[in-house]
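A single protein chain has been omitted from the complex, and every remaining protein chain is retained in its original position.
Note that the chains are named A, B and C in the order they appear, and that numbering of residues resets to 1 at the start of each chain.
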Amino acid sequence: MEMDQQPTTDILTVETIHTYIGQFHILEGVSLRVRRGGVTVLLGRNGAGKTTTLKSILGLTPPRQGQVILDGQEIQGKRAFEIAGLGIGYVPEHRAIFRDLSVAENLKIAERRKGDLERRADFIFDLFPDLKRLYKLPGHHLSGGQQQMLAVARALVADNKLLLIDEPSEGLAPVLIEQMMEAIRELSATTTVLLVEQNFIMASQLGEHYYIIDDGRTAHDGAMADLIHDTALIRRYLGASAARVGGEFAARSEQRRGG
Amino acid sequence: MKLKGFWRQNSTFVVLMVLLILLIPLGWITMGQKPFVRTVLSGLTLGALYLMVAAGLTLIFGLMDVLNFAHGAMFMIGAYAGWQFYTNPTFLFGLAPLVFALMTGLAATPLLRPLVIGWPVPEEWQRRLRTFLILLAIAVGVIGVLGLDLRDLAKTAMVSTMVAANPLAEATPQEPLARFWLRPTLLLIAGLLMALAQARPGDQTQIVHRAEQRRGWIALLALLALTVAAVLVREPAAIVVLKMNANWRFALALLVGMLIGGGIGAVMETSLVRPLYVRPFYLVIATSGLAFVLKEVVQFLWDPLPYQMERPPLFAQPGKADSILDWFSAQTTTVDILGVTFPSYRLFIIVLGIVMLLGLLGLMRYTRLGMIIRAGVQDREMVEALGINVRRVFTLVFAMGVGLAALGGIGAAPFIPVEPVMGDRFLMQGFITVVLGGMGSVSGAAVGALLLGLARAFGDYLALKFQLTPAISEASTVIIMAIVLLVRPSGLFGKKE
Amino acid sequence: MNTTTSTSKTRVVTGRFAAWAQQQVGGLLLVIGLILFPFVFSWLYGSPVDSGPPKFWQGQLIVVFITAVYAMSYDLLMGYTGILSFGHAAFFGGGAYAMALFLAHVAPRIASSYRIVGPGGVNVTEIVLLVVGFLAALVVSLLLGLLFSAVSARVKGAYFAMVTLAMAEAIHILSKATDFVRWTGADEGLHGVPVPAWINPIQFRLRFYFVALAFAVVMYLVTRRIVHSPMGRVFVALRENESRARMIGYNPAVYRSLAFVTSAVVAGSAGALYALWTMSATPTMTGAGATVDALIMTILGGIGTLFGPMLGAALMELFGHFFYQWFGARWPLVFGVIFIALVMFLPYGIVGTWQQRSAQLRALLKRASQQRRQDPSDS
Partner (left out) sequence: MNTSDVILKVCNLRKEFGGLVAVDDVSGRVLAHTLHAIIGPNGAGKTTLFNLMSGTMPPTQGQVFFKNHDITHLPPHRIAHLGIGRSFQITNIFPNLTVLENVRLAAQAMGKDSFKFWHHFRHFQQYEEKAQQIIERVGLQGLAETPASVLSHGDKRKLELGIMLASDPEVLLLDEPTAGMSSEQVPALLEIIHDIMRAGDKTIVLVEHRMDVVMSISDFITVMHQGRVLAEGTPQEIAANEAVQKAYLGALYGDLGLVAEA
């Protein structure tokens, strides 16, 4: 295995991984390359295998075949805590915060070294000012949007070089989606983000590079700027409404260029 | 708003406490002062004992979803270990080098890994090789233990209970060092063979960590030094312990019982429980099988007889103290509490229970480990994803839970007969306690233990009054549990769903 | 026309019978073997059927037959319905105590006042009373089954296991409570139960042997029919996916209590026969040990197979006998270690593992024969 082909551009390489959950063959050969810096988006229908891809990278559902290379180091087959310890933060879907722990504890538990939280507190409260106000409250008192913010904030406590974020917009009100988008944009300036997102507007606004997962395989990839022009492709894999958003974006970018 | 939230969270607790407080004057008046106080005190004693079993059970269940049916056996093992340490520790000191030697061998696993993963072992032979190595290790280990002075334990135990005044006379002579050193050596080899199997020769899919290597060396050397030390101090240490002040010896016995329990818990989790997490059904069966085996082992070593452990001198001076303050200077067997003559050792059990509860609550509330446990009860996967080694936390919590049960065992030993079945009754009551309080909740277990202890004590009182036997009140605790569960299917403080 | 249809019909019937016999050939051979066993054994051993080792081994097998039914009843609950109950001893012991109490305290009074002698001097009263005793045992275990399922209806998972355990423990405590010593003998148990002379296991061991054998065979057939009935299929559905079973219109609570009651009645009948065999009822029969025995036998033989637990029962009795001879009083230690190893490494039990292996083997053979068939065409 050539380990350091492009140590500077790719932070994460996933090579044809196959993942099973019980007897179910969920991933049948997913390959990805995540470039250092910015946001890479995983797109695809419900049940296509996006979440499983994230979990496979992190070792929560370890792949049976294939390779996962983080910063030139093979990490497949390691235990999840070891992989996370190498600098991967994870924001699961459905706002999986610890409901019986306070906001403070939810953040504190993510420390990998003593004092992590103090060091990062300003950055986190800058992104999500609400959390400062709610600091002492137990997690189950938070609203859905606040829980989602806490889940993202939790992944920022430790020094992570890569964040895996799974559907942060799910079930959020439009205003909150906008806030979340801003936050992710801001944090992606310092960290690489691999984002799973169904909301095509959010995905297309944030992502520079995209991968489409379909039926447990990587079906397509490229630059987001190209994808929004390819209405047929979007319609095929993501549905009509996403295609319409893509069309709208394409038209606007044309306009901008024209004007 | 805040009050409403507080009420919603703590309503059960508040209602229960108010009820209990209302019952006090009622009991005081109807029963009369003396019987009432006596009954409350015995209820508290029982509650403390139940808590010691239930705390570990509820922790283990909450975090790992494991119903540990061997918990009662651990209570018993703790009692035997502590009692043995208190009366005649030669056996334990003779065993320690062997255990350390085996651990030393096992600690070599990460060091062997980089050496053996390159071995040219074909894939289909890897498993067979590992099985062979483990069987070989077991054989070597058995040879190492063979002929150890085990059968004399029952005899010395009997003697030491009879001539309690001078236990030194019973310090059995041990095998001479010239012959004994072979045993740890053999166990070291057994441990190394197991380590070799664990390093999975030929399996190149493994990853070798540098950090693990360095830590491995440190652990190996430390354990080796410990083994050598244990071999050397084997005889003198036993004599030192026996010459010690009996109160200190008892305190040390509490610690030793707890540590041995914790050690067994850790071994049990890594060897027996871990492979079965995916099959919870079998976990129940395996732990009850283990309880069965442990009871048999104890009967094999100590004969199936009940023993009575003497009380440490702190609670054994003849006479009665007029108050608790008085007892501190007189150290008498009994204390006068609100007109009731009460055994001072039972007060010690109550205090031990309270200390344990406070320690545990503090641990859960204020330490990082406690935070991880509380988080893990909700979502293990996410805890792991944050970079925390959940598997190690599991082992730790399991060891802790079992250690608490063992501590309960040795604490109870001067108070109830030390016998192979001593854990069974407490396991049953411990389960009821945990179910009452709601599985996974430490404070729930505490309230459950309090309720159950008091219910038993008052039940016994009522049963006697109506000329029934305590058996009836014991059986009726089940009815309490059934009623609670019919109203709240997941216990008083359990999570819904 | 008519004749042809009738012959084809008979052919169908005989064909069906032949197919059935072919399917059951192992079972039939086993039953025939067990019928012949006392005679063959005594002939081989050279001592009469009703004394010495032949009598002893009949006794061993009687225990096997009874515990086999008991283990099977447990599997009906655990293996087929997916209910992990820790209170099974209550049903077994309940049946045993019902039978023993009836024979010891009720039957003699009735027998002394009413005495019917049938043709040939047969004591009809005795037979009727025995049947009534047996029915009493069934009713008691049925009620216990209802009680258990009612109390545990709302609790799930670990709570359920605990509730059943605690209920059984309560019954165990009552069975040895000194309050009822006049009737139950408390700790000692109820001994010297007046079992009707004609079935007395000491005098008429061989007769009892056949009764127990017939009991085991009948109970096996009944249970198998239940498992394969529409109701039994619902049990399996509950085991597989309770919430889905509820969504397609089955009320889980009802079927769970049905499973409980069925299992309790089968276990209670085994307990009643066991009381006759030992002529006693003791607290050990209601104790947690008896539940663990059922569990061990079921796991040993294989969960979810009716025959597995029966085989497990036989193996455990035989192990017990020989281990005692080899290892002395501490034989359970050896057995316990073997059992744990079995749970760890042979989780499907003997019958289960054998079924898996044979399925794998069959698949392998099939593939091999297909290849062989293809090979000539290739070349």
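By our rule, a contact is a pair of C-beta atoms (placed from the backbone, for glycine too) under 8 Å apart; a residue touches a chain by one contact, two chains touch by 3 or more.
It should be emphasised that the depicted structure is a prediction, and the values quoted were computed from it without experimental measurement.
Taking every chain of the complex into account, the omitted one touches A, C. Within the complete assembly, A:237 is the residue of A:90, A:128, A:211 or A:237 that touches the hidden chain.
Here one chain is not drawn; of A:86, A:104 or A:201, the residue touching it is A:201. Considering the full assembly, C:231 is the residue among C:231, C:318 or C:341 that touches the omitted chain. If you put the hidden chain back, the residue from A:27, A:107, A:142 or A:162 that touches it is A:142. Residues touching the missing chain, restricted to chain C, are 225-226, 228-234, 236-237, 240-241, 243-252, 258, 262 (touch as defined at the top).
Counting over the whole complex, chain A has residues 23-24, 45-48, 99, 140-144, 147, 167, 169-175, 177-178, 181, 198-202, 205, 214-215, 235-237, 239-241, 244-245, 248-249, 252 touching the chain that is not drawn.
Keep this in mind: only the chains that are shown with their structure count from here on.
Among the chains, the centre nearest to the mean of all shown protein C-alpha atoms is found for B. For this pair, chain A with chain C, the centres built from the Cα atoms lie 56 Å apart.
Chain C meets chain B in the complex at residues 84, 151, 154-156, 158-159, 161-163, 165-167, 169-171, 173-174, 176-179, 288, 292, 295-296, 299, 330, 332-333, 336-337, 339-340, 343-344, 347. Put simply, chain B touches chain A in their complex at residues 5, 205-207, 368, 371-372, 374-375, 377-379, 381-391. Chain A makes touch with chain B in their complex at residues 58, 60, 74, 77-81, 84-85, 90, 92, 96, 98-101, 105, 108-110, 112, 141, 154, 158.
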